[in-house]
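To start, the structure under review is shown below, and the notes come after it.
Heads up, one of the protein chains got dropped from this complex, but the rest are sitting where they should.
Chains here go by letter, A, B and C, matching the order in which they are written, and residues are numbered from 1 within each.
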Amino acid sequence: MRVGLLTSGGDCQALNAAMRGVVKGLFEYDKKVEIFGFRNGYKGLIYKDYTQMSRSDFSGILTRGGTILGSSRQPFKQMRVPDENGLDKVEAMKQTYYDLNLDCIVILGGNGTEKSANMLREEGLNVIHLPKTIDNDIYGTDVTFGFQSAINIATDAIDCIHTTAASHNRVFIVEVMGHKVGWLTLYAGIAGGADIILIPEIPYDIDNVVSAIEKRGKEGKGFTILAVAEGAISKEDSKLSKKEYKSKLAERKYPSVSYEIAAEIEKRTGVEVRVTVPGHTQRGGSPCPYDRVLCTRLGAAAAKAIVDKDYGNMIAMVNGETKRVPLGKVAGKLKSVDPKAQMIKEAKIVGISFGD
Amino acid sequence: MRVGLLTSGGDCQALNAAMRGVVKGLFEYDKKVEIFGFRNGYKGLIYKDYTQMSRSDFSGILTRGGTILGSSRQPFKQMRVPDENGLDKVEAMKQTYYDLNLDCIVILGGNGTEKSANMLREEGLNVIHLPKTIDNDIYGTDVTFGFQSAINIATDAIDCIHTTAASHNRVFIVEVMGHKVGWLTLYAGIAGGADIILIPEIPYDIDNVVSAIEKRGKEGKGFTILAVAEGAISKEDSKLSKKEYKSKLAERKYPSVSYEIAAEIEKRTGVEVRVTVPGHTQRGGSPCPYDRVLCTRLGAAAAKAIVDKDYGNMIAMVNGETKRVPLGKVAGKLKSVDPKAQMIKEAKIVGISFGD
Amino acid sequence: MRVGLLTSGGDCQALNAAMRGVVKGLFEYDKKVEIFGFRNGYKGLIYKDYTQMSRSDFSGILTRGGTILGSSRQPFKQMRVPDENGLDKVEAMKQTYYDLNLDCIVILGGNGTEKSANMLREEGLNVIHLPKTIDNDIYGTDVTFGFQSAINIATDAIDCIHTTAASHNRVFIVEVMGHKVGWLTLYAGIAGGADIILIPEIPYDIDNVVSAIEKRGKEGKGFTILAVAEGAISKEDSKLSKKEYKSKLAERKYPSVSYEIAAEIEKRTGVEVRVTVPGHTQRGGSPCPYDRVLCTRLGAAAAKAIVDKDYGNMIAMVNGETKRVPLGKVAGKLKSVDPKAQMIKEAKIVGISFGD
Partner (left out) sequence: MRVGLLTSGGDCQALNAAMRGVVKGLFEYDKKVEIFGFRNGYKGLIYKDYTQMSRSDFSGILTRGGTILGSSRQPFKQMRVPDENGLDKVEAMKQTYYDLNLDCIVILGGNGTEKSANMLREEGLNVIHLPKTIDNDIYGTDVTFGFQSAINIATDAIDCIHTTAASHNRVFIVEVMGHKVGWLTLYAGIAGGADIILIPEIPYDIDNVVSAIEKRGKEGKGFTILAVAEGAISKEDSKLSKKEYKSKLAERKYPSVSYEIAAEIEKRTGVEVRVTVPGHTQRGGSPCPYDRVLCTRLGAAAAKAIVDKDYGNMIAMVNGETKRVPLGKVAGKLKSVDPKAQMIKEAKIVGISFGD
């Protein structure tokens, strides 16, 4: 058996754990399996930048953050566009695959990565996709790896801010990652005890945000914590066309939405507002135990799928069980927070405002 | 509305977070709700040891371990046995309930606590049960609170042992809590990268354990980590009657099963084996973000059930949704690890031995 | 005995631990001691906003971040300026002190707070100062409390960035707090394995920074981590007068120095540079064990000084021993990093660049 491995897109916490799972599983089945690691995502596959790896290369990496293979962002849109030297990237990837005589390639990545993986499947390659992203926005799986680890880091940030906010009677905004969806902000916000949570799926009205802060003041709470998704959007802006919104963003004088919201709150309430942006720390560090278990299971299930020669799937976690989900059915779809989800209702029950 | 609260059994990490969820939810519905907190579990209900609590008593406790109400163990078996002064405990509890004119009492606890809660329900009281235990052995819910926090602590212990084991080429046993079930050991063992996992549901054969250690030696791994559940049992012992096993345990010269296994391994392999018992630390400390989200949701759902006057239920988490599960259907049932579960198979795929 | 307590300036991690030490110490000496806690720093003393506190108010706060008394910034410069109602703040504070018939007031804070404490001493009040700040810039003590806890948080951020930087071959800047000094950046930078450390005491030359990045590239390291103090300054700017520099800062189009450095590096190298600003998280969360021991000792030593009626001192830690340092000798002086310090030389020995 000859199996390729690559990690693509923004890195996150349990990529190594997942690869360890796949490789340990394959070696338990077949001691002669040959593993090829492609460097820096699809680039390695395109430009034949790979290394043959031994079992011991995957030893001791369960707890290590990042990816031992390196990663890079390769926008799906440009996959079919020749590179600066006129190279057809798709053909180049196929060539590498066939030259190495691979049985299969295991691709770890998020939504964009999945789309490219599906394209390779359509081109006739045997692929397995493992759903990696701190954003948790991959359709077809209940949870992605990296998500819980990122929740932990973002929650730590909110926890730290909590003590300082309470000591100073201030309003604090913690800006949480999550790309176009609010999963990470929703979970970290609830876990950190945020009073107001703003996510892209529930456009906010700044008046409601201000009311929620003032309500706390009336209840004798001198401080308020907002967890704001990097993609949060106001009701007003949500009515703009994509193009209009983009050009509005381009002109925004603030580095991100949180600073804009902060300025608005300060203007309306006179209270000092501070913004904290944990940023890329949310992708880093050692994976949490939850993600390590998740990745060991996904990795094992991927190994089993390879042994079964059942390709073309994402290995998902659904209702506590790993599952093979055909890439053709899920690639290109985004999983967003449903504003009517039970969890949103429960958050509202305990008094969290979504500014809607 | 007049609502009672009590926490019973061994404490764990997110009891306060869960109570905060219930109380925040109730106050959002009705600012005039009256909360009565019973001290030290059922004792407080029996002996009228309670205090009326304000909303602010539950402020800032989301991250605090333990329980602000105190807890105590009250074996279900003795509930109907009069106390040393001849007091009928069940009648006493009912009396307290009626004297305070409660609409409902919210009871946080594990399996034993749930049985007593169900008995109170049968006696005509309005009860709501929230599933608390690091053991994860409550039937009818996918997960209990405390479980993930305990996994984190047990995994930390295994992580620490990993570096020392690797440096010294030794065999290490980490004994993990879990009462009669193996959930905590299974998850922490996989998360910590244990090579061998021994749980009560899969009785072990010491020969297989020794083989697994020796197999690692042949693969050039100088050390082995075992995660052993406090309730782990050998195949031989699993064939004994309950009574026989109890009397065998009573005579055991080791403080716990791990020491016995360690002695066996040393005898058979000549390798030095060290045992670590994180013990009660697994119940302590601040709840992890996962448990805080879980408890906020369960608490909100409990508040909603109280408002709906829908009593007699455990509030469970099933497939990612909170759910009201009638106590009559679940009380007294234990949720064990199924030896044929997908997760066990996956653990075996990556080479973990269960000694079976 | 009647003792006042106040916490002033930016909050930090072990304020509660220090107050607990003082109060536990006083109660062990004299069960009848009366404790008065002033709210929100000097404001509480000025406006008679205080509460009498019992021993149990200080129980269980050893690990809690922030300050149970609240804090506020009260610039020393404005202490002698009447407030908006014409109130003479200094006289008001003295009045409160005498009205309450205090034996002493214990003041926890940083440099500015210390200057005000010294002024109150000169005005005839009995004061004790405890050196609080994550900046570690208080003259007369080897270390301040909050410093080590902040190092831990800033280092965590660098650790998280490390895994993501290594996976993507990028340049990352982590901006570390520290006001006008580089202590926090120096320690967190070394602890986090930063390749380049920029601090106010060692003005940087951007050419040297770029060379250091390129040197790493030549050694086969695809990524570089910079720890940059919020007060870092270029050689060029360090030659400006204070006034000139201030007006230059006011015109700067970047939110902070790190963004400016990032832009410069991108311009000169073409490599993508990302900036992370942990910000106020560095002040928050639970104090680390080091700070808890430090504060318990400083608190005990403060209690002893009060019992000895030896007022007018900062309680410092010097060469591992607590020491009473007369406020008159230290107030107003800043402790900066000496560019020729042994530690700087050692950092250079292991290849860290300071851009000088």
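The rule is simple: contacts are C-beta pairs under 8 Å (C-beta built on N, C-alpha and C of every residue); 3 or more make two chains touch, one makes a residue touch a chain.
Given the structure is predicted, the values throughout are model-derived calculations rather than measurements.
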Which displayed chains the unshown chain touches: B, C
Identified contact with the non-displayed chain, of B:His179, B:Arg216 or B:Arg283: B:Arg283
Chain not shown: contacting residue from B:Ser71, B:Thr96, B:Ser234 or B:Thr322: B:Ser71
Of B:Asp11, B:Glu114 or B:Glu346, the one touching the omitted chain in the full complex: B:Asp11
Of C:Ala117, C:Ala303 or C:Leu327, the residue in touch with the unshown chain: C:Ala303
Which of C:Met53, C:Met79, C:Ala92 or C:Ala191 contacts the chain that the document leaves out: C:Ala191
For subunit B, the residues touching the chain missing from this view: 7, 10-11, 13, 15, 40, 64-67, 70-72, 153, 156-157, 159-164, 166-169, 172, 255, 274-285
Residues belonging to subunit C that touch the chain removed from view: 20-21, 24-25, 27-29, 56, 59-60, 62-63, 142, 148, 151-152, 155, 159, 166, 187-188, 190-193, 220-221, 288-290, 292-293, 296-297, 299-301, 303-304, 319-322, 342-343, 345-347, 349-351
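Just so it is clear, only the chains that are shown with their structure count from here on.
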Common touching chains of subunit B and subunit A: none
Centre distance in Å when subunit A and subunit B are each reduced to the mean of their C-alpha atoms: 31
Distance from the mean Cα position of subunit C to that of subunit A, given in whole angstrom: 35
Whole-Å gap between the CA centroids of subunit B and subunit C: 42
Residues of subunit A whose C-beta touches two or more other chains: 159, 166
